[in-house]
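Here is the structure we will look at, set down as structure tokens.
Of the protein chains in this complex, all but one are displayed in their positions.
Chain naming follows the written order as A, B and C, and within any one chain the residues start at number 1.
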Amino acid sequence: MTVARTVELEGHIIDSGLMQQCFGVVMDLGGNFDVEVFDVGEHKDAESFCRMTVMADDEESLREILHELHQNGAHLPDPPDATLKPAPEDRVVPHGFYSTTNHPTHVRYEGEWLPVENVEMDCVVVVDPDAEDGPRAYTKVLNAVEEGDLIVTDEAGVRVDPPERPRGSGSPFGFMQGGVSAERPSESLIREIAEAVEETKADGGSVLAVAGPAVVHSGAGDALARLVREGFVDMLSAGNGFAVHDLERGQYGTSLGMDVETLENPRKGHKHHIYTISEIVRAGGIEPAVEQGIVEEGVMYECVANDVPYVLAGSIRDDGPLPDTITDAVEAQSAIREQAHEADLVLMLATLLHSVAVGNCLPSTTRVVCVDINPATVTQLLDRGSAQAIGMVTDVGTFVPALADRVLDEA
Amino acid sequence: MTVARTVELEGHIIDSGLMQQCFGVVMDLGGNFDVEVFDVGEHKDAESFCRMTVMADDEESLREILHELHQNGAHLPDPPDATLKPAPEDRVVPHGFYSTTNHPTHVRYEGEWLPVENVEMDCVVVVDPDAEDGPRAYTKVLNAVEEGDLIVTDEAGVRVDPPERPRGSGSPFGFMQGGVSAERPSESLIREIAEAVEETKADGGSVLAVAGPAVVHSGAGDALARLVREGFVDMLSAGNGFAVHDLERGQYGTSLGMDVETLENPRKGHKHHIYTISEIVRAGGIEPAVEQGIVEEGVMYECVANDVPYVLAGSIRDDGPLPDTITDAVEAQSAIREQAHEADLVLMLATLLHSVAVGNCLPSTTRVVCVDINPATVTQLLDRGSAQAIGMVTDVGTFVPALADRVLDEA
Amino acid sequence: MTVARTVELEGHIIDSGLMQQCFGVVMDLGGNFDVEVFDVGEHKDAESFCRMTVMADDEESLREILHELHQNGAHLPDPPDATLKPAPEDRVVPHGFYSTTNHPTHVRYEGEWLPVENVEMDCVVVVDPDAEDGPRAYTKVLNAVEEGDLIVTDEAGVRVDPPERPRGSGSPFGFMQGGVSAERPSESLIREIAEAVEETKADGGSVLAVAGPAVVHSGAGDALARLVREGFVDMLSAGNGFAVHDLERGQYGTSLGMDVETLENPRKGHKHHIYTISEIVRAGGIEPAVEQGIVEEGVMYECVANDVPYVLAGSIRDDGPLPDTITDAVEAQSAIREQAHEADLVLMLATLLHSVAVGNCLPSTTRVVCVDINPATVTQLLDRGSAQAIGMVTDVGTFVPALADRVLDEA
Partner (left out) sequence: MTVARTVELEGHIIDSGLMQQCFGVVMDLGGNFDVEVFDVGEHKDAESFCRMTVMADDEESLREILHELHQNGAHLPDPPDATLKPAPEDRVVPHGFYSTTNHPTHVRYEGEWLPVENVEMDCVVVVDPDAEDGPRAYTKVLNAVEEGDLIVTDEAGVRVDPPERPRGSGSPFGFMQGGVSAERPSESLIREIAEAVEETKADGGSVLAVAGPAVVHSGAGDALARLVREGFVDMLSAGNGFAVHDLERGQYGTSLGMDVETLENPRKGHKHHIYTISEIVRAGGIEPAVEQGIVEEGVMYECVANDVPYVLAGSIRDDGPLPDTITDAVEAQSAIREQAHEADLVLMLATLLHSVAVGNCLPSTTRVVCVDINPATVTQLLDRGSAQAIGMVTDVGTFVPALADRVLDEA
């Protein structure tokens, strides 16, 4: 069954972005639309007019679409008067109350549009028919609602006028839009990311993990190693530091392994760091070290054991470096570029430097998941117009194990 | 003189947001447009087509507009072949080289559209007419450019296809857009904010300052006091803590004042904190304390002396509180609401709690400037669809003095 | 078996903090000490001298203690010459190499103390006996080590002179010490926190949870509710916002519950927010709402069902508020104070405001666990000289479920 309704938009609807937002709303909420009339203002100062029929699968969905359209300035062709219901008690709203946006708003009362006074977000609108100078409409917060107040319910008879966006290059004032927030339900997001990894693999695609040393420090090395071993990571991009920390765990398992377990002061571990590099140098590199049994576990071990190619890029803060590390920045960038071009899904895990380097080489069509505890890092990495990106502000120390559990349980 | 050029857009240009972005580009860059043809796809799966004439005041501006339109997928009606120029030296580009976006791209060569291989951002496009299986086009980073490479210059003959935005509510993957960045030229931004303050005052408007205790701690109290004294702040919204810290400076000028100057350990200052409250209690409030000469400088002093109304809202972490502090949250919110409704420009200075409280009561048409050292705070505060907002991630300790200097020098 | 060794400290060892650090090292690493001689400089300019015997359970532990003492400036009474071993290969260190601190260092060679040139952290020390103007010692990074270099091994014959700490109040330069780092192994830390919760309960103590709305937003509400239900949370301190979000989930389970599951746009949920408050108002409060079956799950539900007392403090950014919310800040602070005085372990979960309010009322002997995604929040909360505190920079959305799993699995 399809249900439909006609709505109209008018004014600077192109200029202000309203029209596009309205089309977006319909599509995001699973609806459909037929544009019946579209008179575009011929130049930028002219007003436009659009009438369209919106369709949805059921009344519930349609109502939801119409609600969002309404918030964005769409209205019904022949607006009726607003519906008023009395508040049943002090601080209690009637069912279906209209909750305000922070945009200029009017409500229709006896055929007239009354401007809503003191508009602010998330209030109710009260109509006072008997005000001194004729009927008035104003907002009230829940707390101020009194029994008997005539409260606007539903959206019919309410008109919202979102402001046009400011233009011209002369002003730094702009429509501000938030970036990435930490306040999202973590476990649900992890589930979605796990699904993206599984989908990519099911489609024969390649997953590139870009990992910083915090993955190892925060105790997530084992989980990443499992993902490599089980075939959910096809390529690894990291720095010398990541590899050394990981090899140190694999090589001095009990001692530094204990460190990660027991939280003892990592300082004394630094000699292990140098020994680790020294031993890999002596062995001739990571692959020979694995073959000689010097390294028996960890992310780098699993990469060698499972033929997962890795690029280790050098940097000026490295110890060592390892023989496998590409110390020339241009050469390292080329190696990263090749990986980036092959990837279908990129997991950026707690490294700004390497993630930027990979991100620079990606087309806008590659899927990207970026995880970091610093919201500024996530924002910076996603601020590149990727069409398919998830940012998550969380702790890799809990994220990677949770992702691995999801992916591997379902595998 | 007006110069003009016709461009076309086609495909899912409404759905993808491209059309709206294109109209926005023209307006942002000071141009004008006449829409000649606009065939909107009648339902969401249909493709649309738009032909419009873009006008600007001079060739330079027009070129800039066309450049941005091009990046967003617009193209000329009858695309010519791309212009190719040989690289003059290794790692040197010919003048006017085309710099890539990260979107799928084609270049026109001998009447055919060649897909650009390995597209990534900020590269050049090289056309190899003599490749084995026919002409090819691919990206090269500057570093890889070799003398004689045929490099695409200008935008004619280049087609960009920005991806459609993902739809439906089923996916957390989304077009990501960055939030607020600290990497903006601070002094220019301060100049613009100063202008906004001056404009507001010149128009007879009201400036509401919302200030956190960090304004005093960071040494910016004097600068804010000057702005109050000189009439550039019409209302103040703060908490008990802000007022106590400020009064403490005004009252124990030399001692705690010295603290702020000499950076000595603030710990021992805490008794001053309690004494300050105790003395204000004894005086009967801030106004009597000013009248009795107990407080002789600072932000609160200037508010009293210049009849600038203030709302001090209490919170559960307060010492004291002062007799002036409204300890009931509902009552305090009402007082804040009144201020918010009167304000034409709101300066939010280093306080999340009070800024959110004020922001909740603002219509989307009020100008907002939000300054905090924490980018997450700025992002959260601006994430409310204000049509006129500036966010600045900086240190109030240097910001407020710099703003005061600008505003007062020009006053 | 006990093994022992005598070490000496001399110089401004009190002034510089070295002595105390040395005593601390011994105790932290499980050793014991007898002070044999302690000549304290009688006034601040005089040098002091301390000789003590350090004891440990085994050679391994003793070596570790001596290593740390050495790094802090202690030395053996009769220092032998440093042991030199040739590097076996280029970029490979001999076993037991001495790894430098960044403090001024000398090595003993043929009875003379040679200053180590170019001292920096984590290098090896090479002695060149045949340098032009007599023997020299200098640092080398691993990369620069050449086969045959004579490399100092072990700590005997090496003397470290940590700089005295700067004094006087005239300088802002200070010994800097890091705050709280996100780079700690998350799962191990969660295990330790779980143990602290269990210990507290086993000892008949009280656990106070201080929770921000992010606990609900990030999807961790169920996990916290489980901890309440199973008796691991004895008191709850939160704000109106936390309670409303939680009740909303409990009341509109499927709809807004779906939101948290499906990641759909939370905006449209705001009406639920107002309805929730409105319904609780109508019921007369949270407890009656639970009794009337309006609320059937969630943290607040479990508190009522399990007689866990809660304090909900109001704030100026609240919607509503709920009838249970204490809107007066002074009254709310008193209620919080009572909870704080009763608590033996405080879990501060993603709320700065409420955590500061609780923290203000705690004696330095109460255990505190502070979890937030913002390192600045964790640092600020712990910057109060609590003798028993853990800070963890992580995502409550993954932290609380992981904690609940640990605690409840082991229960």
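We adopt the following convention: a residue touches a chain if its C-beta (ideal position, glycine included) is under 8 Å from a C-beta of that chain, and two chains touch if they have at least 3 such contacts.
Here the structure is a predicted model, which means the values were calculated and not measured.
Visitor: For the full complex, which residue in C:E89, C:E120 or C:E146 touches the chain that was left out?
Guide: C:E120
Visitor: Among B:S218, B:Q251 or B:T379, which residue is in touch with the absent chain?
Guide: From the options B:S218, B:Q251 or B:T379, the contact with the absent chain belongs to B:S218.
Visitor: Where the complex has a chain not shown, which of C:T6, C:Q20 or C:Q292 is the residue touching it?
Guide: Going through C:T6, C:Q20 or C:Q292 one by one, C:Q20 is the residue touching the chain not shown.
Visitor: Of the residues listed, C:A305, C:A335, C:A376 or C:L408, which one is in contact with the missing chain?
Guide: Considering all chains, including the one not shown, the answer is C:A376.
Visitor: Go through chain B and note every residue touching the omitted chain.
Guide: Counting over the whole complex, chain B touches the hidden chain at residues 64, 67-68, 88-89, 91-93, 97, 99, 122, 124, 141-143, 182-190, 192, 213-214, 217-220, 260-263, 268, 270-271, 273-275, 277-278, 281-282, 319-321, 373, 393-395, 397-399, 401-402.
Visitor: Since one chain has been left out of the picture, which residues of chain A touch it in the full complex?
Guide: Its contact residues with the unshown chain are 169, 172, 262-265, 313-318, 321, 327-330, 332-333, 336, 353-354, 356-357, 360, 374, 376.
Visitor: Which residue numbers on chain C touch the omitted chain?
Guide: 14-15, 17, 19-20, 23-24, 26-30, 32-35, 38, 40-44, 101-104, 118-122, 141, 143, 162-169, 171-182, 189, 192-193, 196, 330, 333, 337, 340-341, 360-365, 367, 375-376, 379-380, 382-391
Here, only the chains that are shown with their structure count from here on.
Visitor: So, what's the distance in Å between the C-alpha centres of chain B and chain A?
Guide: The mean C-alpha positions of chain A and chain B differ by 20 Å.
Visitor: Which integer distance in Å separates the CA centroid of chain A from that of chain C?
Guide: 30
Visitor: Among all residues of chain B, which ones touch two or more of the remaining chains?
Guide: 169, 172, 330, 333, 360, 376 - these are the residues of chain B that touch more than one other chain.
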